[in-house]
Each structure stands twice: as structure tokens, then as C-alpha cells.
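Dropping a structure here in C-alpha cells format, bear with me for questions.
Removed from the display is one protein chain of the complex; every other protein chain stays in position.
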Amino acid sequence: MSILADLLNTVFERRYRFGLARQDDRPFEDLTADLIGATGEVTGQAVARQLLDRYEGWSDADRLAFFRHLATAMDVQPEAVRAALAAYEEAPGKASYRAFAAAAEPPRQELIRRLNMVPGATHLLVRMRADLLRLGRGEEALMALDLDFRHLFASWFNRGFLVLRPISWESPAAILEKIIAYEAVHAIDSWDDLRRRLQPADRRCFAFFHPAMPDEPLIFVEVALTQGVASSVQALLAEDRTVRPADQADTANFYSISNCQAGLAGISFGNSLIKQVAADLSQALPGLKTFVTLSPMPGFARWLADRELSADGMTETQLRQLGAHYLTRAKRPDGQPLDPVARFHLGNGALVHALNAGADISPKGLGQSHGLMVNYLYDLARVSQNHERFAAAQEVAMSGEVRGLTSAAESALKETTE
Amino acid sequence: MSILADLLNTVFERRYRFGLARQDDRPFEDLTADLIGATGEVTGQAVARQLLDRYEGWSDADRLAFFRHLATAMDVQPEAVRAALAAYEEAPGKASYRAFAAAAEPPRQELIRRLNMVPGATHLLVRMRADLLRLGRGEEALMALDLDFRHLFASWFNRGFLVLRPISWESPAAILEKIIAYEAVHAIDSWDDLRRRLQPADRRCFAFFHPAMPDEPLIFVEVALTQGVASSVQALLAEDRTVRPADQADTANFYSISNCQAGLAGISFGNSLIKQVAADLSQALPGLKTFVTLSPMPGFARWLADRELSADGMTETQLRQLGAHYLTRAKRPDGQPLDPVARFHLGNGALVHALNAGADISPKGLGQSHGLMVNYLYDLARVSQNHERFAAAQEVAMSGEVRGLTSAAESALKETTE
Amino acid sequence: MSILADLLNTVFERRYRFGLARQDDRPFEDLTADLIGATGEVTGQAVARQLLDRYEGWSDADRLAFFRHLATAMDVQPEAVRAALAAYEEAPGKASYRAFAAAAEPPRQELIRRLNMVPGATHLLVRMRADLLRLGRGEEALMALDLDFRHLFASWFNRGFLVLRPISWESPAAILEKIIAYEAVHAIDSWDDLRRRLQPADRRCFAFFHPAMPDEPLIFVEVALTQGVASSVQALLAEDRTVRPADQADTANFYSISNCQAGLAGISFGNSLIKQVAADLSQALPGLKTFVTLSPMPGFARWLADRELSADGMTETQLRQLGAHYLTRAKRPDGQPLDPVARFHLGNGALVHALNAGADISPKGLGQSHGLMVNYLYDLARVSQNHERFAAAQEVAMSGEVRGLTSAAESALKETTE
Partner (left out) sequence: MSILADLLNTVFERRYRFGLARQDDRPFEDLTADLIGATGEVTGQAVARQLLDRYEGWSDADRLAFFRHLATAMDVQPEAVRAALAAYEEAPGKASYRAFAAAAEPPRQELIRRLNMVPGATHLLVRMRADLLRLGRGEEALMALDLDFRHLFASWFNRGFLVLRPISWESPAAILEKIIAYEAVHAIDSWDDLRRRLQPADRRCFAFFHPAMPDEPLIFVEVALTQGVASSVQALLAEDRTVRPADQADTANFYSISNCQAGLAGISFGNSLIKQVAADLSQALPGLKTFVTLSPMPGFARWLADRELSADGMTETQLRQLGAHYLTRAKRPDGQPLDPVARFHLGNGALVHALNAGADISPKGLGQSHGLMVNYLYDLARVSQNHERFAAAQEVAMSGEVRGLTSAAESALKETTE
């Protein structure tokens, strides 16, 4: 039970203030220099707190000035790197490697690490990066700075440090209100709506958390347990559906995945989340045999329009054929699938399992894909192989049925263009 | 009830095995190449587990071979660094910085991060570094590799991620047996002895933990609450002492600090631990006004002997005078105090508060310092200032009493040498 | 931390089904006989579950029949009591006392205890009593049966078994929705409204729970922390008020107390709750010096009307004078205060501290008391003495100010009636 005590303490610590931060009137440039200086490791907590407190009070303009300072004054010094590298080449060893490593890493990385010495700072640093991404867009030096944040966050938010937690109607309201706020795919419009996603016996929700930000979900997935693969999101969410006991379900449908932290952009959790949840669910409910998504096809309608193909008058089958073609054949110049959701799931090693017409008849669903949705299948025994073929040869895995749809689409498109 | 379920999951995860690691007969060099390769981020967990499982089964010779592979085949490539650096200098920007950062970091760092994708891997990596320190001693390339471990660990075991937990007689036996095993200063010889250190109203114990290693203390400190500063460790630990309620104490004596993880050598927790515990205790027990250690002087007897000074026949006062001189004036060539414990506490910003004769009359205490012990005082209002003066000018802070002892010692030594 | 494991297990147990309850077609009268019979203690869990499951499926008429069976067939047997009593008088001792005790307690008490052998049954039994109170109203035999439920519940819900828990925005949604549902004094109309009662730094909420019903609050109190005693509920709840840090408050205002369980009617928790919360708050926030309620006067308007006194045209002072008179002098035939809220707080040992005009200008507040509200003061050093004088001599404790108002009212009323 030890870990319970941990978290208790964590909570305590997060509220803890290491004495009052004495007011320090020096410019922030002096504080940053202090913090990465020789004594920063011992006395740095007070300076770090001072900087974080100031940052919270700053305007966007102030923050931008701060970022520019980090980007320029705390960048690597090419001369120093070159010298240290030469010394290391000449006499490789502990001392020369230490000198090289110190020179090759910009001081702003150490600054970010030392800011993180303050209990509770991690979440603030994540929000700091969100500001940087927002304010620094298009400014090359700031985007380079962002790579340092991202590099550190990738290390700190390593899969091995994340904790998977079920989200339920028993979860703290303070966390649930964030689920409402962050749901990106199918909006949750009230607490009653939320309860309907969490409480019924055929619903599940899971999120990744980081121990240093225990109140902040990083990413969450909503799951519906069904008999057979779901082919309509409206049917899935219908209030008057029959709710079956979880142990009668054979399929887990991942119908919504939402990232929560803008400041963690580019650090991918979705792949791990889906596989972990699939593995956990299959252990808890041995009756579950199939793990699929019910996913949107956000670029399909535009793609059709670009090709001057009108969905009006198409049969459902024709729509599904074109959808299959779009997902599996339409590519970006770099060879990746055109559809962003397809890029994500195929990159994870899923396969295109089925195309469903009339699957999302909301205005959004009709607008972006004429109501078409797709199931991606996660077959845990085959995801590695699928992923490798996709990564190496951009080979898209698909079911026999989807292969048939794709072939039919080929013929039809050939006719059209002939 | 959500938090409970959460934590269950945490525990579960640590034991969780993501499917069975299929046997993979390729040499480990192929696996490491795979893991840092393009697809490693998605499919890497299985490869990482494979490598970790193999590592656990290896002999020291196998492990050494593995470390040498990391040290040589996965080191930085000077040519590549140089080229990337030149490109960045020429056209600084996001892309060129990304390329430089990738080149300047040896691939073995990414390897270690990806090994950590496996839930529960962190502790194994810490033990891996302990092996490296043990097996690689004196081998420059391996000590350079160690710097990469240390660099990553300093980031992962950042103060902001650590959790302070009280250790008490209510703690899990699985953790308490580690306290017994790791106590380095005044050995705990049985469970009864342990109970006497934890259960009485005038005793406290605290440890730092990392959330990814919740069963493993990183460092712990034992505290005795007293009226007045303790001047004898035997009196402090006497079973027949009068135990006073904690709220009657005015002094917290830190009488033992022990590091627990050989694999975290060089990553200093002691400074934070003492200050955090002092801050927490002063909040919980407002009557506490003084925070001191009761510390050994491990090099004192040898220093006396080196100077051909005999303790035989010295008065207690003479011994204390020489002790004060030893702590505050005896220096290494680099200007640091000769005494290692003094280096630690003075570096943290403590001051030399009092010298106590007859303070440790155990064979060890008599042998290393003729029974002399020292109290270092942590005055939270002054530690920053003390630390800065010490760091900048090697100025040793001390109490008036100790200053007097030191002056007297000066005179006496002058006479002796004249 | 052991207790955490407890609750974990408790949760588990509550969902646990001890095998499937085999269908048993015998009439319920046979099952009740079985359950209190010789073998009931060992095999009773299955029978108890059978009965509880049936009860849940029953209509009101069925339940009434069940209650009547308990009331009549499982009542005490006067002849048996008389005989056992005589035997005990003649030869007092263990055996004769055991026989008397067995005879003097109606078998339905043992039945209720054995029904409670099923994990999770306690809440169902509480709801069973709520049914009994609703269906049995006015039926003497059922009201006698109710005394047995109440007797057992008073023993089971003894203060020593209750757990005080803070309710906050961190509490599980499943509990918070019950707070919304049960709030009886100032309705909570949405989750946003609830958040405003829980989350600000100057708000607190506490509830009593029973370990066997961990998801069900028994009673809760809402507290507002202020500088000075609150004199208007609208000001207290105003969204645009200035929220001060809790440690700046000198007064805790208990502005709403709600019982949650109809089935625990007559088992008083409010007295303990207020005193415990006051004691806890004064320890956590030493700045708090005053603990008062801001309470309605539900019978005031009617009392005025009965005396043919019109509030129209009264000054605020006249209204407050009459309010003071009403609270302290208007009595029921049994000598108890006429006002039910006054009975509760004066019975607890509180004193009438202040009368506030315009304190509740909601339609309900205007309707029941012309906007007048009262502060009852809980002075922990004097509650025992106040209570005893009130209990012994119906002496109402009041502040000097209220005494003045009362005297003025006497004079005015005398004039009016002269």
C-alpha cells in the first residue's frame, strides 16, 4: 500500500511553499544566469520559484521576451562545441566527454531542468511550452528553443513514468470537468452527458497521468463495449440503447481519443494508450476478442471535392468504395496517408477494418465525410508486423472486405477518368 | 473511490507484462540498433523488454560487453557533429538545430530512454548503472558512458519529481527491511532496534521516493526530537531515555543520513532532503526552533595522526579546539574542507555549530575521531547566504563558540610548532 | 495506511456476490423463520440475500405485508417474558439472564441483525426503514416495529463508528451528485452552483459517513469562512464577493445542514457534526474564533400572523425585537421553543447570538420569516453548560444584544395588548 502514502505526500508537496519567495528585484536575465550557475543546484529552488512566479504574472509580450532570451543568450556556443569536440576526439575519456557534453547542450536545457526543481513546476513548464508554441509560431529561433522543451518532455513523459487510470463516475469532479473540457471528438455537453459516457456497465474510460501532475489527464480514450463491431456513433451513444453487462461484450470500440495538454504536442501517447487499454481490458474481460476504433475521416469530403466528385446521388456502397480508396491510396507527397487519423492508426500498426456509411449523421460528420466512418482494428498479435511494413514500405494493412472495396473503387475511378 | 482504483492500476502496471516477450535470437547488437531505429518508438516496448530480460540473465562479463558496445558503437560521431554544427551556424533554425541536437547526443542516450518505456524499467536501469560503476571503474570509455546515465538520471530524479514520505512503524515491512539494509551510519541490528528508531514519540524518519520506484527509498534521514541540541549519540539512542511528547521538543537532530541506491551515485538528494524535512517538521511542530545534525568527523583521527598529534592526555577542550580547527581550517588542495561530511553540510549552507567530546564512544567513533562529534546547524533563513559565501570564497560559517575554539586552536598549534 | 486497503476491500466486498443465490420458492415467512433459526448464523447469508433480493423486487403492498409479519409474528411473547423474568428474579445468574434477555427481545431484532450479515446490506436496511416510516405511518404495530429498527440503527450508527470527511471539488462525482440531491436548506441548482459552494478558498463542506455505506453521506454541513459574523445569506453566496484566503477568516458560518437518509430519522447526527467540524476547523485554522450558524426561522411569519401582527410597516428593529421574542419566549405546550430550528440548536447548547433583518430575501425567506434570520453561536467552552440549563430548566442562552431586543419586545407587546 506504500504508493498511497506517496501520492498523499505528493499532494501535500504540491501545495507546499518553501518559505516565502523573497522579492528579488533583479532583471530576469540575472535570475536565469544565477539558476544555471555554480550554486544553482543548492540554492536554486528559491530562484526557480521566483522565476516561475514572475512568469505567471507576465503578459504575452513579456513571455516572448523571456523566450527570446533563452533562444539567443542561452543557445549553444559553436566555438565552444567545436573546441570540446576536438579535445574529445584527440583524447577520448571521461573528462573530455564531460566537457563536450556540457558544451553541446545549450544552457537553456539545464535552466528548464532547474526550474523543475520546484515541486509542482512540471505542469507550469508544460503550460510554458504551450505559450511558446502559440507565441513563437513561425519564429525559427523559438521553434529551435521548442525542440529543447520537447526533448526534455519526451524524456520526462516517457511511457515508463506514465500511469494509466480508469476514469469513472467515482473520479474526482476536478478531474471530470477536465474530461468535459478536453473531449475533442464528440463534445460532452453537460454533466449528465458525461455520466452517460462513464457510468453505464457498457462504458469505460481511461487516461494517462504523470505522477508530477496527478490532477491533469494527458490523454484519454472512451470505450464502448458491444456485441459486434459498432458501425454508427449515434447508435453507440443512443440513450435508449440496451445496456448489456460488460462480460457479455465481445468488442471494445474506442470511439474517442483526446489529447489534453497543448504543451505536450508532438509527444505521442495515443499509441501506448490504445495498446495498454486493449491489454488491460482483455485481461479484465476475457470475453473481449476484438479491439477496434470507430474513427472519423476528417479529410474525405474535401478530398472528394478536390477531385470534383459529388457525393450526391452516390450509393452507400460507392461512398464506402471511395472511402476505402481515400484511406488506403490517397497519399501526401511524402508517401504518408492523406488522412491524419489514418496516419495515426496505421502508424500504430492498426489495419483498416471496415467502412460504415451513415455512421456519423451529425452536421460535423456529414460535413467532413458525408457520414462515413471507419473502424481501425488493433490486433495485438499483428500490430508490430503491420507497423513495420507500414514504416518500411508504406504498405497499408486492411481487411479482405476493405481490399474488395478498394479494388472496386479503382475500377470505378478508372472508368470515371477514362 | 477512483484514486484507489487508480493506484491499483499503478501497482498492476508495474507488474504488467505486455504480452510475452517472444524469444528473439538475434545478437543484442541488433536489438539495440532496432530499439533506437525509426520504428523503435512504436514497437520498441517488446524489444526493450527483450533486452532488459536478457540483461537480467547475463554474467558480469556479458554485461561488460554490453556496456562496451554502448560506449563505442553508440558514441557521438565527431564528423557528424561537426557537419551539423556548421550547418546550424550557417543557417540557424529549427531544422538545422534539430539535426545538430540529434548529432550531438550519442545514440546510447536515446537507447536508455527507450529501455525506460517498459513499465518498471527505471529501477532496473538504476541497478544497471550500479553494475557499470562497479565493472567499469578505471575504464575511461565506460566512465564516459556513465556520464550519459548520470545525465539522464539527474533529469529523471529531478527534485520536482521526488516524493517525501514519512517512514514509520506503520510503513510496509517490505520498505522497512530496506531501511534496515541501507542504514549506513549507525547500524540497525534487528526489527526491535528499528522499532526503537521509528515508533517512540520523539523519533521521526523520512525518505525520498521516485514515483516509478515506489518501493525503493532513495535516501532517508533519521531524526531525534529533543530539548536542547544533542551532544552524544549514545545518549540519543539510549533505550532508557525519557521519551517526551513531540510538541515539547525545541530541537530536531538529524543523526543519520543514508543513501540507498548505488546506481544514483553523484545525484545529490541530501541537501534537498534535510531542508524539506526541516521545513515540514517546523510546520507540523511549531515548537521546533533548531535544526541540527549530530555528525561524525571521519577523518579527524587520521589528520591528528598525520600531524603527529596524540589524543592521549588531551583534555576534552583541547580535543574540541583541534576538532574545530580540523573542520574549519584543514583543506584539500582544491580549497575544499578535508572532512567529507563537512564538505557536504557546509556545501549545503549549514554552519559548524558545536563540537562534542565523548559524543560517540563506540569503537568506530573512538577510532575515527576519538569520540568527537559535531553539530552542523541548518538555519533556513541563512543557508542560502552561507552556501553562497562558501561556494564563492570557501568561507566556512561557524558559531561564536566554534570560532572561539578555532582561535584557541590556532594559538595552541602555533605554540606547538614554534 | 492500512485503512486504505480496508476501504478497497470494502468496495470489493460490496460488489461481491457469495455465489448466486439459488432460487428458493418457499414463502418469505419460512425464510424469516429459517434465518433466525438455529442454523441461521452459519448458513444464513444465503437466506438473508434471498430475502433482501426479494424485498427489492416487491411492491409497496408486498413490503407492507412483510412489515406486518415482522410486527405481529415476530413480536415479543408476553408469557415467555413473564416466565423468564420470574426465573431470573428467583435465581439470578448467567443462564437465567440469558433466557430473560432472549425472551425480552423480539425475534425481529435478530432478524434485522442477520439480514445485515450480507455485505452491503446496511444501506438496504436503511432504505427498508424509510419504506416502513412511509408505509406504516399511523399504524401502531408498525410504529412499534420501527422502534426496533431505530434501536438497532442507534447502536450501529453510534458516533464512535462515524467518519467525518471533507467534501470538496476533489470528491467523487458519485458523492457530489448526492450532495446536490440532498441539500435541503438552500437548493443547489447545478454543478456550477455546487462548485461555487465547494471550491473557493473561503468555503468548506463536511459530511458524516458510515464505513458500511461509504458512498452515502449521512448528514452534511456547508460552511462559509468570513471576517465577522455573516448577516445575509444572499451576501454570503454572492458570486461577486471578494474571496479571502481561509487563514484570514475569524468566523466560520454554518449556513446549511442537511440530513440525507430518510431511513435514519430520529437518529441525531447534527449536534456531533457541528461540534466536530468546529473543533477540526479551529485546529486547522487557528485564526477562527467564532463558530455560528446563519439559520432560518421557519415558523416566525406564521407566529406573527397567528397573533394578528402585521410585518408591513414594521421597522427592521421592531422585526428583530419580535424575532428575538419569538425565538426565546414562544414555547410549545411542553415548554420547548416553538421554532424547530431553535429547538435543535438550543438543545445542542448553542445560544441566540444575533437577529438579522433582510438576511434572506428569497421568496422562501420572505415568506417564512419576512427575511429575518438568526445566528446561533457555538461556544465550545460553554455548550455543555448551556445545554444542561436548557435541558433542566428550559433556560434559553442568548447574547446581551438579543436580551436587549427581547426586553424591548416585551415592552412593545405589553403596550400592544394593553
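The first chain written gets the first letter, and so on, giving A, B and C; residue counts start at 1 in each chain.
As a convention for this text, a residue touches a chain if its C-beta (ideal position, glycine included) is under 8 Å from a C-beta of that chain, and two chains touch if they have at least 3 such contacts.
A quick note: this is a predicted structure, and the numbers were derived from the prediction, not measured.
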| item | value |
| --- | --- |
| Contact with the hidden chain (one of C:107, C:172, C:323 or C:371) | C:172 |
| From B:78, B:172 or B:298, residue that would touch the chain that is not displayed | B:172 |
| Absent chain, residues of subunit B that touch it | 1-4, 169-174, 176-177, 191, 195 |
| Hidden partner chain, residues of subunit C it touches | 1-7, 9-10, 13, 16, 18-19, 38-39, 41-43, 45-46, 76, 78, 81-82, 85, 88-89, 92-94, 97-98, 100-101, 104-105, 113, 116-122, 140-141, 143-144, 146-148, 151-152, 154-156, 158-161, 163-168, 170-172, 175, 209, 211-212, 268, 271-272, 275-276, 279-280, 347-349, 380, 383-384, 387-388, 391-392 |
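Please note the rule applied: only the chains that are shown with their structure count from here on.
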| item | value |
| --- | --- |
| Identity of the most central chain, Cα criterion | A |
| Distance between chain centroids, defined by C-alpha means - subunit B, subunit C (Å) | 54 |
| Distance between the centres, which are taken as Cα means, of subunit B and subunit A, whole angstrom | 35 |
| Residues of subunit A engaged with two or more neighbouring chains | 1-2, 4-5, 170-172 |
